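Excluded from the complex is one protein chain; the other protein chains are retained at their positions.
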Amino acid sequence: MPSVKLENVSKRYGKIIAVENANLTVEDKEYVCIIGPSGCGKTTLIKCISGIIRPTEGTIYIDGKVVNDIPINERGIGYVFQDVALFPHMDVFENVSYGLVVKGWKLSKARPLVEEMLNMMALRERIRDRPNVLSGGAQQKTAIARALASGSKMLLLDEPLGSLDVKVRTLLRYELRKIVKDLELTAIHVTHDQEEAMAVADRIVVMKAGRIVEVGTPLQLYLHPKNLFTANFVGEANFFEGRIAGEIKRKTRVVVDECDIYSSDKKFFNETHVVAVIRPEFVVMRKPTGRKNCWKGRIETEAFVGNMVRYEVRTENDKIIAVKLPFAFSTQNWRVGDRVELAFPPDSMLLYEYPQIGLEKEISIE
Amino acid sequence: MESHQSIPKRQNTLYSLLNSLDRLSSSPWTRNIVFASALLFFFVLILIPPMMGVLQKINSITQIYAVPELLNRANSAIIWSFITAFIVSVLDLVAALPLAWFIVRSKSRLINIIDTLADIPFIIPTAALGYSAILFWSQKGGVSSLLGVESLVSPGLLLVLLLHFAFSYPVIVRVMVGELLCYKEVYEIAAKTLGAQPFTSVRTVTLPLLKPALISSFLLAFARSLSETGATVMVAGTFENGPVFIFYNSDNEGALVYVSSILILSSIIVFLIIRLVAPHFKLPIRKAWPNLEGKLSSRVAVRGRDFVTIAVFFVFVIIPSLFVSMPLFGALFDGTLFEAISGSGPWSSFWSSMLLSYVIGFISTITNIVAGLPVAVIIGRKKIGRLSPVLDSLVNIPIIVPSIALGVSLKIFWGGLGMPEFWVLVLSHTTITYTYFVSSMSAAILSVPPEMEEVASTLGARPFTIFRRITLPLTKYSLFSGAVLVFTRCIGETGAAKAVASSLKTVPILLVDWIVKGYVSTSESALGIGFLIISSFMVLLLLRVIIRCKR
Partner (left out) sequence: MPSLRLVNVTKRFGNISAINKLNLELKDGEYLCVLGPTGSGKTTLLKLIAGIMKPDEGEIYIDDKLVNDLPPQERNVAYVPQNYALFPHLTVIENVAFSPLSKGLSKDEAYKISMMMLEMMRLAGRTDSFPNELSGGMQQRLALARGLASDASLLLLDEPLGALDARLRVELRYKLRALVKERGFTVIHVTHDQEEAMVVGDRIAVLRHGQIQQVNIPYAVYNDPKSIFVANFVGGANFLEGYITERDPQGAWVQLRNRYLVRINETRFSPGERVVLAIREEQTEIFEHDSDKQEVNLFPGTVQLTSFLGSSIVFEVLLENGDVVNSKILVSQKKEKLKTGERVYVRFSPRNIKTFGYPQVGLFRELEVI
């Protein structure tokens, strides 16, 4: 039985549509991430699931039961807030045991459970500390412990790592996933950081302007996104506008500004206005061979992005194409100003129908 | 070149004036002089005179020791002041908090009405509230006739309690509404996601976090009850608290100095004690009773609570406060209005009192704005480092101390220096209302993020430019409401006015005389009160219009 099911859920505030017609199923013990730009409705969605917000339309099922009319405190769902929301007037122990105390438990009975939970989070020695003396990471872990100590089997997380330094976030997200999997919980985790989502999720839900745009595993969304917005939002991509012009050697030929691109995608008819997409790390960059190749140009910028180097190449038909190479291969060979040739493996070139509202609007992340 | 010529001449003079002020403000010396003068003003004219006055005549208290009966009465008056203030403040806290909650959290359509009504007793001068209370509770036209008795609550302790309850109630409502509006509801929601019943979440999370606001609203109600004179005198009958005693014994210097000095000292001490002890008062948060608290959170329980709260609000606060409007309407049509406008009979002295009150009000307001603004900046921007909270506490003293006791002390001090009565009146009104403006402004300045001013200075703006282009526009609402508070308080002040002036009568004093001495008809009293109320409303309306215009 799925843990959570959303059926045609919408939320309106007067004329503003925060969430429109959301349909989603989250299976038991699954770790799902919801990603999207600010204002896309992801927080509204999980607030509907937890009961903090009432949907304007639609039905929400938890473990098969309709919960629309059940108040927050009876839904049994743990919630971790964006701004942590630890009770400032209580110490770590009182915060974490709160979920049990409000059920009528005596503090003495709750103590062993709380201590075990804190041990799991490596917070045992901070048990008597007030929230304001804890570091950002420790505060967030306490909030998670608090949400779990009351025994819920489902966890909703609203940008739980948002307020932390990048380095801390990278460390904490693995701990988070480990706890969820060790305790066999169902988790729905909202974030604007797609790298975070890809690192922890079993499945990812992509939202834009109140609608669910695509759902898939991290690998699926990265290597084979079903729409342009996902292609741009989940990682970086190069976009080419063109028209289908037949097939050569069983590869679809796309004409882009009098130059050719080939793709293994075979979805479209001739003359269709399409967008071709390839991720920067799949673009092949090599020294000019002298053969006729449209995609020749000069390296314009070089940016060092950790284990990769990102180059911007300005081609002879005045397009800027991003190329990413592993660090080891790059600095030994390339410098800004070098003449290069680019090749696009057809297997990595994806095709999409040209969007009605125009490419820029379709992929916009603002 | 061209742009200079295109600016009209008038603007040019203003522009160059502002420019020179800007340039002056860059010099640390100029700034220090401005702040130092404001601080000097505060200490020399506001804080020290009330303390010094009673000390100067401290020897005269031997007079009262000579009359044991008077001494006993004085002592019991002082003690009763504190007892009534305490009882009233506790009752008000219990009764007004649910109403504030209702206004902020309920989804009822009544909210707007209740919200507006809740402010009314706060705006109406207390003299009016006193008269209204008498009409409602004591006289034949009010509740008494409904219940078939001659007089349900005759003037005395009970009526004083009812009156104080009514006029301190809105203080608590206003403070708590403001606090609840900016309270982060996320804590309560977090508690609910953890399974807490709504009642439990409020008890264990919200209330403890609101403790500072609860304490300060309690103290404000306490101070108001301790200090109020005019209305209390109207309803006291034979009961005496501090202000009433002073009011009726103004010719006995020993008694005056005795009671005033004790009131001044003890009120400061009691406040300090409450301030220090109350935060340690812990509400029980470690246990929960889910079943019971679930029932208390149910719709039925909530509706019941709201009903009782609103009923208490109407029966004990609103209706008694507005009851004066009945004879007031009568006065509009029975010829009294005509008499009043023509200035005949008692009305000629009424209008000159009105004029006096207004003049005092204006002078006090302007003085407090000019002298108080730098001090508000000092407190709001912590310009004297660790001493800033000390200054803040000192600034609060004029409203902690009962105004009539302040008046006695000031009359001795300034009168002793030969200052004319009019100016002593002005100074005492300024002293009593100084705190309202400075508190309001310093809180507002504190809420402007320091980054904004820091960025402005890195963008090349001098201190005065930052003040007039950034800080002031962002705090203008508090500036206006602080000014309005000062003005309406001045108009309504009875205690200090009575203590200071023997020949000059401000409007509230005049009205108290009319009502207590009874040589004017109900109609005339009601109409006089009516004019007083109207002037307060006009000022409030003016504030609303100004704010809306600037938006």
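Going by the order they are written in, the chains are A and B; count residues from 1 in each one.
Here is the rule we go by: a residue touches a chain if its C-beta (ideal position, glycine included) is under 8 Å from a C-beta of that chain, and two chains touch if they have at least 3 such contacts.
As the structure is a prediction and not an experimental result, all values here were calculated from the model.
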_Which candidate, A:K47, A:R75, A:H189 or A:R279, sits in contact with the chain we can't see?_
A:R279
*Check the options A:Y31, A:F233, A:W295 or A:F344 and report the residue that touches the missing chain.*
A:F233
_Hidden partner chain, residues of chain B it touches_ = 2-4, 6-7, 26, 449, 451-452, 454-462, 465, 469-470, 473-474
_Where the unshown chain meets chain A, residue by residue_ = 37-38, 135-138, 165-168, 170-171, 174, 192-196, 198-199, 218-219, 222-223, 233-236, 279-282, 301, 303-308, 310, 324, 326-328, 331, 365-366
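Assume only the chains that are shown with their structure count from here on.
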*Determine the centre-to-centre distance between chain A and chain B, using the mean Cα coordinates as centres, and give it in whole Å.*
54
*What residues on chain A touch chain B, complex-wise?*
50, 52, 71-74, 76-79, 81, 83, 85, 87-90, 94, 98-99, 101-104, 106-107, 146-147, 150
*For the complex, which residues does chain B have touching chain A?*
184, 186-187, 189-198, 200-201, 204-205, 208-209, 285-291
